[in-house]
Structures are given as C-alpha cells and as structure tokens.
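Note that one protein chain is taken out, while the other chains of the complex remain in position.
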Amino acid sequence: MSTTRWVIVAALLAIGLALAWSARSGPLTAEQRVDRISAELRCPVCQGLSVRDSPSDTARSMRALVAQRVAEGRTDDEIRAEFQRSYGDWILLEPPLVSPTGLVWLAPLAAITLGAWLAVRRSRAPAPAVDAPTDEQTRRLREQVASEPE
Amino acid sequence: MRRIARYVAVALIVGLALTLTLAFRRDPHDIRTGTVGKPAPAFALPSLTDGSTISLDQYKGKVVVLNFWASWCIPCKEENPALTDVWERYRGTDVVLLGIVFQDSVEAARDYTARLGNTWPSVIDADGRVALSYGVFGPPETYFVGTDGIIAGRHIGPIDEPTLITGIETLRQSATR
Partner (left out) sequence: MSFGDIGAGALRAALALSLWGLGAAAYAGWRRDARALASARAVAIGAFLLVLAADLAMVGALLRHDFSLVYVAQNNALATPAFYSAISLWAALAGSILLWTLILAGAVLYVALRGTRSLPRLATVALAVLFAMLSFFLALVTTAAADPFTRIAAEAIPTDGTGPNPLLQNHPLMALHPPLLYLGYVLTSIPFAYAIAALILGETSDRWLTETRKAALASWALLGVGIVAGAWWSYAVLGWGGYWAWDPVENAAIMPWLTATAYLHSVMVEEKRRLLRTWNIALVIATFALTILGTFLTRSGVVNSVHSFTQSAIGPLLLGYFVAILVLGAGLLLYRLDDLADQGSVGAPLSREAIFLFQNVLFVAATLTVLLGTLYPLIAEAASGAQLSIGAPYFDRVEVPIGLALLFLMGIGPQLPWHGASRATLERQFTGPLVVAAAGAVVAVLAGMTGVGPVLTYALAAFVTATVVQEFARGVRARRALHGESPAAAFVALFTRNGRRYGGYVVHLGIVMIVVAIASSQARTVELERTLAPGGAMDVAGYHITFAGLRDIPEPQRLTTVADLVITGNGASEQLHPGLVTYPNSQSAIGSPGIAAGSRNDIYTILAAYDGTGQAWATIRVRVIPLVSWLWAGGAVVGIGALLAAWPPKRRAAAVRAPVAEAVGAE
C-alpha cells in the first residue's frame, strides 16, 4: 500500500479510537442525574424551557425535589412519574406516547431513507471518472494560457 | 410517477391545512393538570397566624376550597373580595376555605393578610412541595376538593364569586346524595 493509504488508515483509526473513548460512559454522579432528569421536565411557568434551564422559582423548587428524590434512591422513571401525576403528560419534554418506537422518531428516519433512495436512483449511471490533469498537462496548459493575449 | 406526485401533494397540503385549522380549537393557555379527579395530596403545614400545624385530613368529610396565593401576586389581590364574600357566606358550615402561601416569605404574607383584613386560615408552603404535588402553575390557583377527598375541579387565575359558589354548591349537593 502506498504511503498515502497508510496515512488515511492511520487517520481513520485515530478518529475511531477517539470516538470509542468518548463513547464510554461511567455511572452518572447524583448531580448529573439531577441535571439529566431536569432537562427532560418542562418548566410549568415558562415557554418551553426545561426545569434545568429555567431560573424561575417553580423550576428551582422542582429541581430541589428532583435532587431529594435522587438522594432517596428513586429511579429516573419514578421521579418523572411523580411529576406526571401532578401535571400530566404535558410536563415531559419527551412524552411517553412518543417513545423511541413512536411515530415522531420514525418520521425523520423515513424521510431520510426515502430521500436518499430517490437521490441514489437519480445518480445511477456513473459517468467515466474524470481524472484531474497530471502535472505535465497542467504545466503545458499554463504555458498555453500565459501566452494568450489578455 | 406524476400521478403519485399529484396525490401525495394534495394529501400533504390537505393534511397540513386540516391540522392548522384544528389548532384553532384549542386554547394554548388551557392546560389540564394531572390531579383533577384524583385524591387530593395530603399535607401538614404551619399556619400563617400562629405556626400551629394544619393538615388536610382534619377537614375530612367537608368541602374544601384550597386557594394558592402569594403577596406579590397582583391577580390575587383582584380575587380577594370574591374570597372574602364566599368566606363570610359559608363560615361555620361544612365548607372550608384554606389559603396556601408559596414562593413567598412569612412576613410578606402576614403583612398582606393584615392589610386586606383576611380572616380565613392560611398555611405557608415554604419549599413549594405541596404546590408541586397539586400541579400548581402559579398563583392564584384554586382547587375544589369534595367530601370524598377527590379533587373535583381547578381554576387557574383569579377566580370570581359565581365560579366559587357554583363549585362549592355542586360539591355540597353531590355529598348529600
């Protein structure tokens, strides 16, 4: 394999390793759990902000409640369910009806797949690959152009 | 291919137009809570006047009107006369009016009560947990709890006398039945 190919392989390997390294996730700290759950709860008094982002009093007392429940050892689902009992499904920014198997997740996937299929169909006949000019050709062309009157 | 495109285009446009037209039927400010129809969450909070504990189950078997308020809340001032009138009307009967102060300080709340001359009991929800358990959005909010302990209805925003009386009377009648 030429040097270039080795370099390409090495680069791709490095990227792959970096991604794999970053993908590892240990257990979350309590604060990270509170953050995560708060990010999925909607602040009742704001326009679409999550409980994590909103500086309002209501959001802060909700965060305090989440922190207490996390400290008590409740699971994410139990904590979310507690708020759902009080506020309804509306309080979840990622509603249960629209779980990973729901329509709203399928739609983007379907759109991309359909679009990609149509696009690939359009690009059926691969035209003969046009090579970039060799250095010799380039040199000759440059001479030719340079000698042309402006 | 052309025909499919035509049908798809028509379907999408009609679908979109229908969705948006239907959207007019809803009021984006009308958000239904999860607690209506469920048992009223229990609580035991200190009274505003003397600090003694008032709990929800000491009113078991009565019609309870819970009014969430705060001293900085302007619509709360607006609805105060209605609450005063209703309190006068039902005082001593099996109907209870209880105020719950939240997101506020004890001093400011006491000051407010004194200034307006309110005589019905209020308790203070210091950490806002009780408000959260009821699904409160913000003051003022009023909850109607029946004699069976179930939340029968909720009103967001300043409430007026007719709404209060209708709610109370409906609960009284369903209790006697």
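We just call them A and B in the order they show up, numbering each chain from 1.
Just so it is clear, a contact is a pair of C-beta atoms (placed from the backbone, for glycine too) under 8 Å apart; a residue touches a chain by one contact, two chains touch by 3 or more.
Being a predicted model, the structure only gives us computed values, none of them experimental.
Take chain A: the residues that touch the chain left off the picture are 4-5, 7-8, 10-12, 14-15, 18-19, 21-23, 25, 39-40, 42, 46-50, 53-55, 57, 60, 88-95, 97-98, 104-105, 107-108, 111-112, 115-116, 118-120, 122-133, 137-138, 141-142, 144-146, 150. Within chain B, the residues in touch with the undisplayed chain are 2, 5-6, 9-10, 13, 16-17, 19-26, 28-29, 31-32, 72-75, 105, 107-108.
Criterion: only the chains that are shown with their structure count from here on.
Chain centres here are Cα means. That of chain A falls 40 Å from that of chain B. By the touch rule above, chain B contacts chain A in their complex via residues 31-35, 38, 41, 103, 127-129, 131-138. Chain contact summary for the complex, chain A toward chain B: residues 44-45, 57-58, 61-62, 64-65, 83-90.
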